[in-house]
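Shown here: the complex without one of its protein chains, the others still in place.
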């Protein structure tokens, strides 16, 4: 049910979302810098194979593309993606003391953003009946896998947020 | 056991009466059974004890102190033994006031330590051990509906401030928050406030930096200054607006204001100034258009305009 681009979304909600995306991207950049500086794992492209074997996937935002924008479906996908990244960040807990605090902050900010989206969908009466689950999470069997997982999740999250920022910018 | 005091209330309002009774047991047998039970408050004997012999042979004295004006005092039950006054039992009396209502509750979100810091005025001294607790509940639609409570924040002893950790907070959701005070004589609550933690971010001031104007430009424009600024790094994710104030370092000079300005710029030219004059510049920023607090004014930047 395509609604007018931004008719149903209050401006303060959109401004808050844009701010939250910028905050999470800043947290994510700090995590990437720390993983690179501490473990010399600076290039996600050299960990793609490992990512496949660990089952680290990208969250889809197909309903948010400017060509086929469905605001309600886009909010659903945005929320589900954030829930997926919340789970991935939680699975990465215990990576190492150097990145622990950054990981916690990132996880809290992603959770905050997911709740903000969910409550807006509830206020609009378009929230799905049950809250989406995180689905199967990767299990990391070595310190290296957890660190490499951190690099991959941070990189996927940045591109996910880039797409989200573009659509929120368009809606605002 | 030789004797035991029991109190109506160990803690009363300052000036209220206190009633105590002291029962002297049989096993104080080496005592003169007729000797009077005496009361002392701190070191002063207190008249007015009513003594009676109980059916089981024990003796009981009851006394009412009409007004307890000490915030703390020791009440002793004594017996005369030979010519020395023997303390049989002693209790501590406390007097004070119910907790006053805490007021002036105010909070700030500190992005550096990622905590939500609230402080309040405790009100007049109640003279009794009083516990303050910062309570808060997550809520929605501007605090009309309340959801689950947040873990209580207990300040350090004697402090009237408390920091709620980031992990207990939802930065972009409404929060109902208040202070509760409690002591032996009652509890009281401050008025309840409602806000989004993120709307109470206190920004640190922006940083100003002089720009060396390219040599050929400067003499041509003696009424201009070049500089740049950047708002506080941890707040760069926030859309902000800033204000500049400047004044010549002359007697009775007043501040001129330039607003609104963007949160950062690599190159800014300020003209319409007096040539060959020293100027003081300061800036401050605020989260905008979303709600926020003005930062303090930045440290001054001293710049001189060129000769004509």
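All chains are identified by letter, namely A and B, in their written order; residue positions are counted from 1 within each chain.
Just so we're on the same page, a contact is a pair of C-beta atoms (placed from the backbone, for glycine too) under 8 Å apart; a residue touches a chain by one contact, two chains touch by 3 or more.
Being a predicted model, the structure only gives us computed values, none of them experimental.
Interchain touches from the omitted chain, evaluated on the whole complex, reach A. The chain not shown here is touched by just one of A:15, A:30, A:50 or A:172, and that residue is A:50. Where subunit A meets the omitted chain, the residues involved are 39-41, 45-50, 52-53, 141-142, 144, 148.
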